[in-house]
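Below, a portion of the complex is reproduced, with chain positions unchanged.
Letters A and B mark the chains in the order given here, with residues in each chain numbered from 1 onward.
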Amino acid sequence: LLVTWAGIGSTAVAEQTFSDRPEAMEATAQQSFIGVDGNRFVNEAGETVIFRGLAFSDPASLLERGVWGRGYFEAAKSWNANLVRIPIHPGHWKALGEKQYLSMLDDAVRWAGELDMYVIIDWHTIGNPLTGVFHGPNYITSRDETFRFWHTIANRYRNNPTVAFYELWNEATNYNGQFGRMPWGDYKAFLEDLIWMIQKIDPKVVPLVCGFNWGYDLRNIQREPIEAKGIGYVVHPYPQKSKNWDYDWEQIWGFAAQNYPVIATEFGFMREDEPGSHNPVIGDEVYGEAIIKFFEERGISWTPWVFDPLWTPNLILDWDYTPSTHGAFFRQKMMELNK
Amino acid sequence: LLVTWAGIGSTAVAEQTFSDRPEAMEATAQQSFIGVDGNRFVNEAGETVIFRGLAFSDPASLLERGVWGRGYFEAAKSWNANLVRIPIHPGHWKALGEKQYLSMLDDAVRWAGELDMYVIIDWHTIGNPLTGVFHGPNYITSRDETFRFWHTIANRYRNNPTVAFYELWNEATNYNGQFGRMPWGDYKAFLEDLIWMIQKIDPKVVPLVCGFNWGYDLRNIQREPIEAKGIGYVVHPYPQKSKNWDYDWEQIWGFAAQNYPVIATEFGFMREDEPGSHNPVIGDEVYGEAIIKFFEERGISWTPWVFDPLWTPNLILDWDYTPSTHGAFFRQKMMELNK
């Protein structure tokens, strides 16, 4: 059974005992584990925790631009974030390679933990897992690759309190049919299989599940919720996704907060004339006030997109972390609301 | 949401607005759209259109041999073809890359349109989509790749009248079981899912569906037709596929022309002693007359295989487009029958 791999090209791996699991990262921070109690995220003392933080850029992209490092996390902390979301594009995961990517994630988890922030690891794909049609090349993955990704991540960060959340599939969408059929029951079964595996490996993590329409619409869970315990639901409520905000938001996803913990892992706004602006993100502080009020009334956690000057809606203007209008707005909210 | 891809290796893509679809080719020709009415292909005036044209070689192969260009299309037009079929091998699609392939297809569509010929785009695979076993390396594809191919093609040529047909899967076969089980119901469901997606993207195109036995046998549709509107069926009736031609042809696929538009996208003949001859293509003008009579009596459209001096049965002898015996025969039929 024990094999020293002979090392033909890329298939070579180190010597491995067959009863060994993949190595876990050693936990470096003393944070409380986060769990689920009813519709709340709770710490080990059973106290409700509301997360207000930042959606980061893909570490591989930050690395390439020379801006990956502890300073990025320190800046988030200086904005009073208590959670950061790390998006991993399937294309970047393959291009950089698992080994280097995990090494970067280990750094991320250590830095976040030292600064007492929590981490969401986000499999940053957009598309239909049932047909394999995606919103562009960097989002392409497969059922098998998704299982292997989460197998690797769950082993690496099992029992690590800093990594509190796994966002299983960034945005599920069949683009009004253009990515092929996507019946909720089949998507649901796929996620339930993923969650079942993850909870066998890492029973203390909270898997996060998004609905359809680019992670906007949770109405399917009214009749057919994900059959799993200890999970949360995700929503990406950009300003132009609905017109009658309060009413529509309640009907389409806000209702879920009555029964489950909910977290908005992407949202935000920018003016139409700012570079990179596009439907559905066009908005202003009126939207900002409305969505934060809506979240806070329901105990919904949130991380606006995106802590980057280039990706949009950009929360910063430069690598001195100068806030954009959008960024200044949410920075102020974190300063006020995170105790 | 808006991301300027950081450009790690091959995953880099251009800046893209998330609400944007892939860019469509601009239609350059003023041809009528082709639709389906009962068992006929019809133009926008509702008039029956019978297509008599030519099955081309793979553009990537023609490019490599230095013979890809407008002249190839002009030669087809000089034979009086009104339709050309462009086969895309999955191996060539991957080897050449989507970007270059689409650029060549754009040229093809423009040239065909300018010459008032229509185009079939053909996903030129041979094998069993349910097990992933194929008739040689160049035919290997997957369910996911097939969905992505048609997603790309349908977006590119949506609402383009020249590209009238998508031939979804060149030849379905499990080679008498040697490619594994291939239940009709599962194959049918796969095609219906493809058609559903395609019609969401490009509702005016006519998807074409082949039966089993290398696209020869349509009998499964008697009890279990493809559940979709606006499609046509394909047949590849080479001479040696049946012995009692008229009787067998009617039983095995000709019956379909009573209820659906049918098109023979591959057929033809050559003598046993000609280079490249092989079962099931051995035949002569007796077969030629019989099959054309059979088609014409039923309003079946046709494109004999193959407009190439090297692939067989070859319709031409050289790149001066000198007709072979086979080629001269069908050239004459197009001259007589296409008005």
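The definition used in the following text is that a residue touches a chain if its C-beta (ideal position, glycine included) is under 8 Å from a C-beta of that chain, and two chains touch if they have at least 3 such contacts.
If you're wondering where the values come from, they're calculated on a predicted model, not measured in any experiment.
Novice: Please state the number of copies in the whole complex; 2 are the ones shown in place.
Specialist: 3
Note that only the chains that are shown with their structure count from here on.
Novice: Would you mind pulling out the distance in Å between where the CA atoms of chain A average out and where those of chain B do?
Specialist: Using C-alpha averages as centres, the distance is 43 Å.
Novice: Under the definition above, what is the set of chain A residues touching chain B in their complex?
Specialist: Interface residues on chain A, with respect to chain B: 58, 60-61, 64-65, 89, 91-92, 94-96, 126, 131-138, 140, 142, 175-181, 214, 238, 266, 276-281, 305, 310-313.
Novice: In their complex, what parts of chain B are in touch with chain A?
Specialist: 1-13, 15-19, 21, 142-145, 147-148, 151, 155, 193-194, 196-197, 200-201
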